[in-house]
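Only one protein chain is missing from this complex, and each of the others stays in its spot.
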Amino acid sequence: MLKFIVKRILWALVTIWAIISITFIIMHSIPGDPFAREGSMPEAVYQNLRSFYNLDEPLYVQYGLYLKQIAQFDFGPSLKSNTLTVNDYIANGFPVSLQLGAQALILAVCLGLILGVIAAVNRNKWPDYFAMVLAIIGISVPSFILATFLINFLAVEWRLFPVATWQTMKHTVLPTISLAMLPMAYIARLMRSSMLEVLNQDYMITAKSKGLNKGFILIKYGLRNAILPVVTVLGIITANLVTGSFIVEHIFGVPGIGELFVKGIFNRDYPVILGSTIFYSIILIFLILIVDIAYTWIDPRIKVTGESK
Amino acid sequence: MEKLLQIENLNVSFNTYGGEVKAVRGVSFSVKKGEAVAIVGESGCGKSVTAKSIMKLLTAPPAEYKEGKILFHGQDLLPLPENEMKKIRGNKISMIFQDPMSSLNPTSRIGDQLIEGLVKHNRMSRAIALQHAVQLLERVGIPHAKSRLKHYPHEFSGGMRQRVMIAIALACDPELIIADEPTTALDVTIQAQVLTLMKKLQKETNTSIILITHDLGVVAEVCDKVIVMYAGEVVESGSVEEIFSNPTHPYTKGLMKSIPRLDMDRSSRLYSIVGSPPDLLDPPKGCSFYPRCEYAMKVCKDYHPELELVSGTQQSSCWLHHPMAQAAAAKVREDH
């Protein structure tokens, strides 16, 4: 078990290293010089950049120093501000993104599981059709479209919610729904098929033959087994949430890291783009690591062998 | 002896995409207290459906109990509401399934699975139920029972899992245990162990057993009475001695002949019954064994033979027993 965890952590570090290297390569293959001193760039920013990226050194030294700085969680200065660093931006944006992401994940998982179970138990009846239509809509409608539809109807036309920005809990409702819809649909579909498979298992009949209550059987025998495949995809779902948050935060003007990233793209603020990419990747890999370890804890069959499959 | 279970004219169908599959057609038999009854037949002949019907374990729809009675202590189970059925399942009647690999919940500890019935039916506390569970595991011959309670099913071998299944079935001291091919999925050596165990436990507790199998060797070993099913019907029934010494239905004869024996001539081929059972979407009008029967007569094609007493307690449904069929029956006797 311990060996498995150590192996997974090492693997995560390799992946993070690969991502940092890729960002370095991307930085140096951007057409033109990303750090060319444009007219608008203040002298101080330019000097900061030169010293952070060690542009006077040979490329391999630059790479080594870059790795070292990232390892110390120093993402360098921003192109657009001479007072705020990328670290400052991330520090400001992260709590917001974390709240939005957590809200959306909880909503997606809870609703997805419930819909999936309801659909499976009422297979080929109207609750099943209802849940699956909802799931197909969730998968077919991209988040930016859903978000703009929600703004148009719930915020602009009916004025139920504020159009944008991030202040009270009420402001978080529409972004959370927009972000949660796709993973929710995904989980609902997965949970349905997983639950259907479990319902056909022999141990479900064993449970029934013991005279146990239907609800008890559904939870202890059904849910407990059917949830396993859902746990394995939680990593992918989180990745979906992360990338989905770029769009959603941008549309709703949520001051998180996603919006930071998108603004970075619009402003061609490369240090911001790279910094938020690396930060996101680290968070994501860390989350997937947790999911993997959690899985071994939930599925007793894995604990003994210590292998992932 | 008191009749513990009496099944009268049971008809069960499955409503499938292709139409109504008449899986069980007019099955009647009874089980006395302490008796071990075997139901034998090929796969798909309705054995399992009959067994699951007794506990009403079939999901309806697609299953439908069309007709008949299942009398347990004289009370008909078929019209009984789910709530009442729950009190009988696992408590008065319990079941052992074919594949011990898939019949236990993989994500739940053996101990938990053992005590569920006790907690539900006997209203035991968890602690007391767990003590009881240790005794149960010891009874079915699982060593280190106490520490094994904390283990998960995948940590047991196939034979051990089937022992756990038997322990679960025994938990509430049921009056009837239905064992649906309990040894089919096990290795041959393990099969013998499990059978011996079941036989021993049955003697100790005087529980009635319905043993479903396609293995006639198992039947001779454990049971008192045999019911032969074919295409959803009972074609022959009687005591073990009667059936083994004098099978009267051509199907039963065929089953007997298909058992490999040590005293067989090495050059002779093992007997097998030609063809496969009929499609129960559209069961034949006459005798359902007609297309595969060596002794078929014209009458068999269109007229359905009734189950009739042939001798002692032995019943058989075959036109060969009809007074007019003496010529054909004589030929059958010649063959044997």
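Chains here go by letter, A and B, matching the order in which they are written, and residues are numbered from 1 within each.
Rule of thumb we're sticking to: a contact is a pair of C-beta atoms (placed from the backbone, for glycine too) under 8 Å apart; a residue touches a chain by one contact, two chains touch by 3 or more.
Criterion: contacts and distances are computed from a predicted model.
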Chain not present in the shown complex, as UniProt names it (candidates "Glucose-1-phosphate adenylyltransferase subunit GlgD", "Glutamyl-tRNA(Gln) amidotransferase subunit A", "PhnH protein" or "Dipeptide transport system permease protein DppC"): "Dipeptide transport system permease protein DppC"
Positions on chain B where the hidden chain makes contact: 274-276, 278-279, 290-293, 295-301, 303-306, 319, 322, 324-325, 327-328, 331
On chain A, residues whose C-beta touches the chain left out of the figure: 14-15, 18-19, 22-23, 26, 29-31, 136-137, 139-142, 144-145, 148-149, 151-152, 156, 193, 200, 239, 242-243, 246-247, 250-251, 262, 265-266, 270, 273, 277, 280-281, 284-285, 288
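As a working rule, only the chains that are shown with their structure count from here on.
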Euclidean distance of C-alpha centroids - chain A vs chain B, Å: 53
Chain B partner contacts - residues on chain A that touch it in the complex: 201-203, 205-213, 220-221, 224-225, 228, 298-301, 304
Contact footprint of chain A on chain B as seen in their complex: 52, 55, 57, 85-91, 94-95, 97-99, 102-108, 116-117, 120-121, 152, 154-155, 165, 168
